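Let me give you the structure first, and then I'll get to my questions.
Only a single protein chain was left out; the remaining protein chains are all shown in position.
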Amino acid sequence: MALILELAVQGAQMILVLLLAPLLTGFVRKVKARLLRRQGPSLVQPYRDLLRLMRKEVVLADNASWLFRVTPYLIFATTWVAAALIPTFATGLTFSWTADLIAIVALLGSARFFLALAGMDVGTSFGGIGSSREVMIASLAEPAMLLIVFSLALVAGATQLSTVAAFMGSPQVGLRVSLGMSLIALVMVAVAENARIPVDNPSTHLELTMVHEAMVLEYSGRHLAMIEFAAFLKLLLYMSLICCVFLPWGQATAEAGPESLAPGVVAYIGKLAVCGILLAVFETAIAKMRVFRVPDFLGAALMLALLGTLLLFVSRSL
Amino acid sequence: MTALSLDAVAAVLLIPASAAALLASLPNYRISAGLNVGASLLTLLAAVSLFVTDRPLPGQYLLVDDLNIVFIVLNAFVGFTTSVFSASYIAHELETGRLTVPNLRFYHAMYQIMMFGMNLAFVSNNIGLMWVAVELATLTTVLMVGIYRTHEALEAAWKYFILGSVGIALALFGTILVYMAAQPVVGEGTNAMVWTVLIEHAARFDPALLNVAFVFLLLGYGTKVGLAPLHAWLPDAHAEGPTPISAVLSGLLLNVALYAVLRFKLLLAASPEAIAPGPLMITMGLTSLVFAAFMLYRRRDIKRLFAYSSIEHMGIIVFAFGMGGPLANFAGLLHMVMHSLTKSAIFFTVGHIAQVKGTQNIAEIRGLTETHPGLGWALVIGVVAIAGLPPLGIFMSEFLVVSSTFARHPLLAMPLVFGILLAFGALLLRLTGVAFGEPRGSTAPAEASYIPMYSHLALVFAAGIYLPPSLVTWFQHVASILG
Amino acid sequence: MNGLTFDIAHLLAGGLVLVSFMMLYQDRLFALINVFALHAVVLALSVAWQAYIQDAHHLYVTAAIALVFKAIVIPVGLHRIIQRLGIHRDIETAVGIGPTMLGGIGLVALSMVLMLRVTPEADPLAREDLAFALSIILLGLLVMVTRRNAVSQVVGFMSLENGLVLAATGAKGMPLVVEISVAFSILIAFIVIGVFLFRIRERFDSVDVGALDDYRGEHR
Partner (left out) sequence: MISSAAVLLWGVAALLGTAVLAVSESRRSGSGTRLIYGLTLGISAAVLLVLASRIANDPVTPSTAALPLGLPWIGAHFRLDALSTFFLAVVNFGGAMASLYGLGYGRHESAPHRVLPFFPAFLAAMNLVVMADDAFTFLLSWEFMSLASWALVMAHHREQDNARAGYIYLVMASFGTLALLLAFGLLSGPGGNYTFEAMRAASPTPLATAFVLALMLLGAGSKAGLVPLHVWLPLAHPAAPSHVSALMSGVMTKVAVYGFIRVIFDLLGEPAWWSGVVVLFLGGLTAVLGILYALMEKDLKRLLAYSTIENVGVIFVSLGLALAFRANAMPSAAALALTAALFHVLNHSFFKSLLFFGAGAVLTATGERDMEKLGGLIHRMPLTSFAFLVGCVAISALPPFNGFVSEWLAFQAILQSPDLPEWGLKVMVPAVGGLLALSAALAAACFVKAFGITFLGRPRSAAVEPAHEVDRYSLTAMFSLAALCLLAGIVPGLVIDGLSSVTLPLIGSRMPVQMAQPWLSIVPIATSRSSYNGLLVFLFIAFSAAAAAYAIHRFASHAIRRGPAWGCGFADVTPSSQYTAVSFAQPIRRVFGTFAFRARETVEMPPPGQTGPARLDVEMHDVIWETLYLPIGKALDFATDHLNHLQFLTIRRYLTLVFLFLVVLLLVLALWP
């Protein structure tokens, strides 16, 4: 019985992230439009886009290989799994011990790996641009992310997200400089990973500045749908990660039982909304930077994370 | 029984001597070449028989003990293989007209006289006699080095002769000094020059005299060992003489001189107040090693290259004996034997290579393993062996020398390792040039006798893997004698 | 032994050293050879004296060898060679005469110091002899080192051998093997050198070693 319930909860979370992801993106877009005093597309526009793309035929480049066609599903699958493994509204899910934070980062890494390959498959210069820049950004973002993981793990004594969340929720965590640093670093990494302004502009199609869009330039129809969906999921994933680690309140715990689930969901959606608004404001406030300023941006994140970790190492010994 | 073994000793001396006389009278070079081989073989058999027959008591002039049997047998063996090699070598020299038939008559006679001299040096129990023998061997080699009568050959022989005779003189003075030191203790007359007597009473000899004597002996015989800075004659003599002589020089004559040095080292070690010979030998050894290693890099003549490598290895051997102690002495002996075998094998190979390619210039020899696999791979194995790579014999001795030295005097091991590595780099550099790469020069098939070189290399290989216990105990015993 | 015999032996040995010094400042080949002849004569005398005081008769043989070969045969032979080869008659020195002499004095001092450390119970005459012999040897080497002509080098070498003979005869009761060997080696030396001179004569215009050095095995 309990097992079934847990499985149900796990399943519910997987479905939930699937459902929420486009909505979140729609919400961010809406808020941005509002901030610019535009009407903006409706909240459900992303769903419509996905469906439309599904229905369209796929135009494949002449020398696109099997890899090109498999990639969208792989990306979608890995991102989805990663997203499903993050405690969103409830901690201590059945399969939460399947992968810790490092593994989740690595999962996203494999998604990126295949996306970059797909960008190079067709053999146009734009795919190349996108892939090479993407791996450059990743080569800085991933270490930063892992250092953040280190400092979290050092505070919570675990890389297991449920444990981390539980610990961060508990009073003994207190207020720490290093945590602040890792929060900032995490936000910067999230921005870079999700190809948001100022690192990249999801809505641009100006070839020389785009990174993510350049890689998926050749995709169309259902393949593009998969990739877009993966992108939505990724945004959601990072937001829920930030929420789970830094605003861990109101999450339902395994022992709290089913009745605590509903408030958990509500709290979760609330947190997402807050983050979405913040993101929108942030993006409207600043301008996109040149591609080769990105390393400095991420380098700063890396340094912050490393500093945070070092501070922790030192403070642990005091 | 004793009579028999006396005969064995006598045979070791008489066979070469009589063969020399016979060869001098024989005009036909083919017969004399064969006779040369035969005589050397007989000498070898006689030498081996020294093992089985029990030894004669040390007389006033002759002595057979554990130490010199090793040298004698090695000497006879390499002498034999070299004679086999030279038989096939000189034939080609005649064709190319570098040598004439009378030359060969002289050559063969000298060869046997030289063997006689070296054997005599080994078995002599009398330091005066030993001196005479060493000089005899030296002078014969001088004449053989000059045999081609080219400018270079003459000049090399001249250089060898002048430096050699100075060495002669210094060694003689050293010998006289030893006599002077012995005379008050032992009393006048021949006894004061008899080795076995000397070593008994060495403790009571005048240390100051012994010190001076050792300096002169070390310089005198060290000149023939080819220790830097007394080495100058060695490279040219190796490079310009006939290759069999180069092989004998590197493989044997250096050992003869080394043997003499060792004898006197023992004498000095037996006298407590005298200076310790070790440091001096260690210094000279290291100097020769490092110096030769540096010199290897700039060589253009392949025979001169390996001549310098001989200097390097003599340096290692002298260093090992200078270090002393059972391990180092064992290593020194082993290294000496291995070096003789390997280096003579290398010279056999090089001789044929030079004949095939018509040049000794390294730059003009390329890709031997393509054009002449037999010679090329022999050279590769030989150089690999001489560079101290396993699984060949020299690796074992270098292993022992280096590790024991580092355990005892780490600072001494540094220059040793440095020199070895330096020499390795140079030899390998030349080897890659000569044995590999785009073939260059004549590709005519070589009419070479592969047996001598490959038999040597096989021995070296076997020794690198497995040393028969009897030999080991023998060497250990000798090492303990050497203190 | 009484003082007189000792003094005579001392005198002769010292004279030998003196003659070695004379060799150092010769600048003509003939003069050098003549001085060498003198050297040999003095050597013969001292050897003979040694033979007398040790009454070791075999030493007379050595004295005779020294006299005949070194004082007569070899100088004459060298004269011949010089004329035959038309070698220019003056000696090219590598180091100036003056410094050479100074060096020579230093060498003599060195050999004295070395030999005087020998424990005195060794027969004093022997010690003196050794000291002188060592200095003669070193001086001979010095001649070889500071002279450029082959002939003068040969001469220097032979004076070195003289030193050896002196030492050998000074050594009481040293068996005949030594003298023979010395004579033997000198003989060999001379023959071989002669052979070489001829071969070299065939090919070069002088026996100046410098000319040979142009035919070094490896050319720069």
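Going in written order, the chains are labelled A, B and C, and every chain counts its residues from 1.
Note that a contact is a pair of C-beta atoms (placed from the backbone, for glycine too) under 8 Å apart; a residue touches a chain by one contact, two chains touch by 3 or more.
Remember, it's a predicted structure, so these values are computed and weren't measured experimentally.
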| item | value |
| --- | --- |
| Visible contact partners (per top-of-document touch definition) of the missing chain | A, B, C |
| Residue, one of A:33, A:102 or A:184, that touches the chain absent here | A:102 |
| For subunit A, residues in touch with the removed chain | 54-63, 65-67, 73-74, 76-78, 80-81, 84, 95, 97-100, 102-103, 106-107, 109-110, 112-113, 116-117, 120-129, 131-133, 135-136, 138-143, 145-147, 150, 153-154, 157-160, 163, 207, 217-218, 221-222, 225-226, 291-292, 295, 302, 305-306, 309-310, 312-314, 316-317 |
| Residues of subunit B (touch criterion as defined above) contacting the omitted chain | 158-159, 162-163, 166, 170, 211-212, 215-216, 219, 223, 229-230, 232-233, 235, 275, 280, 291, 294-295, 297-298, 327, 367, 369, 384, 387-391, 395-396, 399-400, 402-408, 413, 417, 420-422, 424-425, 428-429, 432, 436-438, 464-467, 469, 472, 476 |
| Footprint left on subunit C by the chain that the document does not show | 94, 107, 110-111, 113-114, 117, 138, 141-142, 144-145, 147-148, 153, 209-210, 212-213, 216, 218, 220 |
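We adopt the following convention: only the chains that are shown with their structure count from here on.
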| item | value |
| --- | --- |
| Contacts common to subunit B and subunit C (chain labels) | none |
| Dominant chain pairing [most C-beta pairs in contact] | B-C |
| Chain at the geometric heart of the assembly (C-alpha centres) | B |
| Centroid distance [mean C-alpha coordinates] between subunit C and subunit B, Å | 31 |
| CA centroid of subunit A to CA centroid of subunit B, Å | 79 |
| Touching two or more other chains - residue numbers and ranges from subunit B | none |
| Subunit C-touching residues of subunit B, taken from the complex the two chains share | 126, 128-129, 131-132, 135, 139, 142-143, 146, 149, 151-152, 154-158, 161-162, 165-166, 168-170, 172-173, 175-177, 179-180, 183-184, 188-190, 192-193, 206, 208-209, 212, 235-236, 239-240, 300-301, 304 |
| Subunit C - residues contacting subunit B, complex | 114-115, 117-119, 121-123, 126, 130, 133-134, 137, 141, 144, 153, 157, 160-161, 163-164, 167-168, 171-175, 177-178, 181-182, 184-185, 188-189, 192-193, 196, 199-200, 203, 209, 212-213, 215-218 |
